[in-house]
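Every protein chain except one is present and positioned as in the full complex.
The letters A and B name the chains in turn, as written, and every chain counts its residues from 1.
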Amino acid sequence: MNFDDTPQEAAFRAEAKSWIAANAPKALEPELKTSGFGGLYLGSVDPMQAAKAWQKKKAAAGWACLHWPKDYGGRGASPIERVIWGQEEGLYAKLSAPFTIGHGMCGPTVMAFASEDQKRERLPPLASGEEIWCQLFSEPAAGSDLAGLRTRAEKDGDDWVVNGQKIWTSGAQHSDWGLLLTRTDPSVAKHKGLTMFFLNMRSPGVEVRPIRQMNDQRTFNEVFFENVRIPDAQRLGAVGQGWQVSLTTLMNERLSIGSGMPTGFPDLFELACQLETPDGPAVDDPAVRAKLADWAVKASGLRFTAFRALSALSKGETPGPENSIGKLVAGSMMQDIAKFALDLEGHAGLLTDPDDAPALAKFQTMLLRSPATRIEGGSDEILRNIIAERVLGLPPDIRVDKDVAFNAIPTGGR
Amino acid sequence: MNFDFSDEQKQLRDSARRFLEKQSPVAVVRRVLEGDEGYDKELWKGLAEMGFTGAAIPEEFGGAGLGHLELCVIAEELGRSLAPTPFSSSIYLAAEFLMAAGSEEQKAKYLPKLASGEWIGTFAFAEGVGEVTPDRIASGASQGKLSGTKVPVPDGEIADFAVVAANTGGSGVRSVSLFLVDLSGAGVTRTPVKTIDPSRKHARIAFDGAAAEPLGAAGEGWSILTNVLDRAAVLTAFEQVGGSDRALEMARDYALERIAFGRQIGSFQAIKHILADMYVSATLARSNCYWGAYALSTGSAELPEAAATARVSATQAFQHCSTNNIQVHGGMGFTWQFDCHLYYKRSNLLALNLGSLSQWENKLIERMRAGNSAKDAA
Partner (left out) sequence: MNFDDTPEEAKFRAVAREWIGANAPHELDADLKRSGMGGLRLPGRDVLTESKAWQKKKADGGWAVPHWPKDYGGRGATPIERVIWQQEEGIYNQLSAPFAIGQGMCGPTVMAYADEDIKRHYLPPLASGEKVWCQLFSEPAGGSDVAALRTRAEKDGDDWIINGQKIWTSGAQFSDYGILLTRTDPNVPKHAGLTMFIVDMHAPGVEVRPIHQMSGGREFNEVFFENVRIPDSHRLGAVNDGWQVSLTTLMNERMSIGTRLNTGFPEIFEFCSRFELPDGPAIDDPAVRAKLATWAVKASGLRYTAFRAISSLSKGERPGPENSIGKLVAGVMTQDIAKFAMELEGEAGILADPDEAPAAALFQNLLVRSPGMRIAGGTDEILRNIIAERVLGLPGDIRVDKKVPFNQVPNR
């Protein structure tokens, strides 16, 4: 057991390192360092422009989506090489945020279900960041219960006509393309009447409305569809097979190794070392230490759980189910850490202006962002169900809606 | 045993609730949250007209002369409705300071104006990061002039005057004295600061040779403010309990209304158990607050311990309930449009504004030990 690269891995790492040293946008380094929880904040430049520029540069040199095949804009790298790249890219990986959903979820789905022509046409500009994708799954009445979605797609000649509403769509306001899950048959059981498409977000009848969040950001959107036409050629998978197709998308999300799920621990540790209490630095206070130690072992547990998965990848194996604990642990931990940091800061903890608050108000930002982390992409409760059912093999909850025609399921009047 | 509020006090609570439901609906809270106004003036006027601001101020000083139990039931409703007014600064703090340490002239000058809501008072205490201790009060006062910077001061921009804690020489608890400072006078500069709950405004106040009138004896400041913070802690704890109950109700209602997987989400044990735990923490906090109310209203020697107990318990409960209210609401709970975040923000503000949870936890055990030693000695 060791943490060492194999010779091939070491050679790859050296190549990546030297390319990054020569090409990365070093001017952004200080801002990238303080930017973190709750999105990318770059005071000096437009974050989207900076992100696209870095992605383009990577693509030109063959470092974009490097685990994708070369024909689709990647480099044909192995899973472990992808991870090594992620480690080396470090801080600059924060610039990939606008592409995460496209690269992590939409791309793999297109790769699995689209025609060869479509793949060659759509994937390279996605890899290079020239086109941005979003994922249109959740709806007001279909969050944790995704298969409860109601957006209708009806066949009309060679097209499908879409009407309905999506919600919580990250990045829809910047997106060129979207992956869209619809209901094509409401008269069969809920999981059986779904169909997946991809569509141009500039199509007539698509309207994006940003949602104002409790932290006053607007990163999520509602997306409305009014008689939006999608050619049948842009269907992914068979009609009625949308649920299976969506599982590919979601599985890809969960397979991406959480080597970087932030927990807030390093930040809190730094604060505790620097913050002076009447009796010396906070880290000297046994009560603070007790808390820090609890969080330290969680952060470390997540880190080494990720390393175990990396080792599996390095051996060419599929990582085990351990990674499913990442977001569950990190989400509430971040919230607790934010609260405790404010507690340490005392009265100054309620200040939110970076000029007034300690640590550039990062913990205040974290406090107001963390509730979403515990909900988005699977709430804590859903994640516990997934661990209990898929990892531990417990039976699922009793389902009253499984064998019932979708249009016969109770909706609470809405 | 009669460990409960009287029927009259419960009626007062009901009338406060009705008044606040009408005069302080969420729309009013949001107006202050989103605007630059420091508070809702109409609401503030109404609270004074209803006699709420003067509830615990003696009749001879223009109050209703009721008492602190009455103030507690009002506080619970203020917390429940998130009323965006300077009630806590002006009544729990400024008025309590004057009643605790003011001369007859000072009481006669300030209390009637506080009771009528005409003047707003506040307490300027914190200066930097971390726990406030006597030696960390750098603001100084001598010969009637006070200099230094206080941040964050609740309602600092709108207050007419402040009780200010300042160093008057030496170190340790005897180095602190209290002063009354007219905030519209010369040598006072106020700038707004942003906080985690914009529905309650705060300011930075820089004093530069501002005219300062002593409140209480020199060197007694720390002991007076310790007592007043205990009193304010009980009242704030009632606000926190009011907020906890409302957050629990919101979560319960949503769990009954929201359908997923073909059933009310409240029928899933994962959701039920979250709600049951919220009920437990809210109930423990309420019972502890009653003890605080008893100690506050009777002038009991138990006040320091009871206040710290109420404060710790209610802080935990409100943070717990407001956090889980969002969780039960799912994504909608994170939107600006739903009201969950208003309670989340208020709970985190109230957790800090009289000193943090861990500071009060420390005080509680210190006081319990002192109480035990006293019992052992007796």
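FYI, contacts are C-beta pairs under 8 Å (C-beta built on N, C-alpha and C of every residue); 3 or more make two chains touch, one makes a residue touch a chain.
Predicted model, so just to flag it, every value in this text is computed and none were measured.
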Determine which one of B:K22, B:K41 or B:R369 touches the chain that has been left out. B:R369
Using the document's definition of touch, tell me which of B:D135, B:D160 or B:E361 contacts the absent chain. B:E361
Mind listing the subunit A residues that contact the chain we can't see here? 285-290, 397-398, 400
Extract the touching residues of subunit B with respect to the undisplayed chain. 1-6, 69, 248, 252, 255-256, 263-264, 266-269, 271-273, 275-277, 279-280, 283-285, 287-288, 290-291, 293-294, 297-298, 309, 312-313, 316, 358, 360-362, 364-366, 368-369, 372
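Basically, only the chains that are shown with their structure count from here on.
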How many angstrom between the C-alpha centroids of subunit B and subunit A? 40
Enumerate the contact residues on subunit A facing subunit B in the complex. 138, 141, 143-145, 148, 167-168, 211-214, 216, 220, 275-278, 282, 287, 335, 339, 342-353, 356, 358, 364, 367-368, 371-372, 374-376, 379-381, 384-385, 397, 399-401, 404, 409-412, 414
Residue ranges of subunit B in contact with subunit A within the complex: 125-126, 128-133, 135-136, 151-152, 193-197, 202, 204, 257-264, 268, 270-271, 319, 323, 326-327, 330-331, 333-337, 340-341, 344-345, 348-349, 351-353, 355-359, 362
